[in-house]
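Let me begin by presenting the structure, written as structure tokens, before commenting on it.
Every protein chain but one is kept in place in this view of the complex.
Moving on to chain A:
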Amino acid sequence: MTQPAKPTQNIHEYLAEFEDIPGTRVYTAARARKGYHINQFAMSLMKDENRQRFKADEKAYLDEWPISDEAKAALLARDYNTLLDLGGNVYFLSKLFSTDGLSFAEAVSTMTDMTFPEYRDMMLKGGRSPEGNRSIKANRAATGAADKQGNY
């Protein structure tokens, strides 16, 4: 069996590239470690009994978990972008969407700069284009080039 020579994947380069994607938090091991209890808290909402206790007193329920005050505040505010920064993952956080009775699309729209109707409309029209959304570095280079053209 012949196979193309396998390039050795450098883990540091592999992980560094993930930070170059605009508006995206790739769920790396570092985030998974940081957000472990946030995600396990969210998983606990799979049980109806826990959902009821959470709804009755959100703060008291959160105080049972070893979660930072910052993360507790973000959970109470349903500030999903901050939760992503703190290591939350959307598949786990979706247990909070369902506890709130929110559709996936509506909850997802709160992480964008659009209202839900605007977001839904964008999806119906073909979604967000990858153009200009692939690379932070490439965007910066393009803006720099445009600035130069404009200024000089």
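Definition applied: a residue touches a chain if its C-beta (ideal position, glycine included) is under 8 Å from a C-beta of that chain, and two chains touch if they have at least 3 such contacts; residues count from 1.
The working rule: contacts and distances are computed from a predicted model.
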Among "Protocatechuate 4,5-dioxygenase subunit beta", "Peptide/nickel transport system ATP-binding protein", "histidine kinase" or "Branched-chain amino acid ABC transporter permease", UniProt's protein name for the complex chain that is not shown is "Protocatechuate 4,5-dioxygenase subunit beta"
Residues in chain A touching the chain absent from view: 4, 6, 9, 14-15, 17-18, 21-29, 32, 36, 39-40, 42-43, 45-46, 80-81, 84, 89-92, 94-95, 97-99, 103-105, 108-109, 111-113, 119, 122-124, 126-130, 133-135
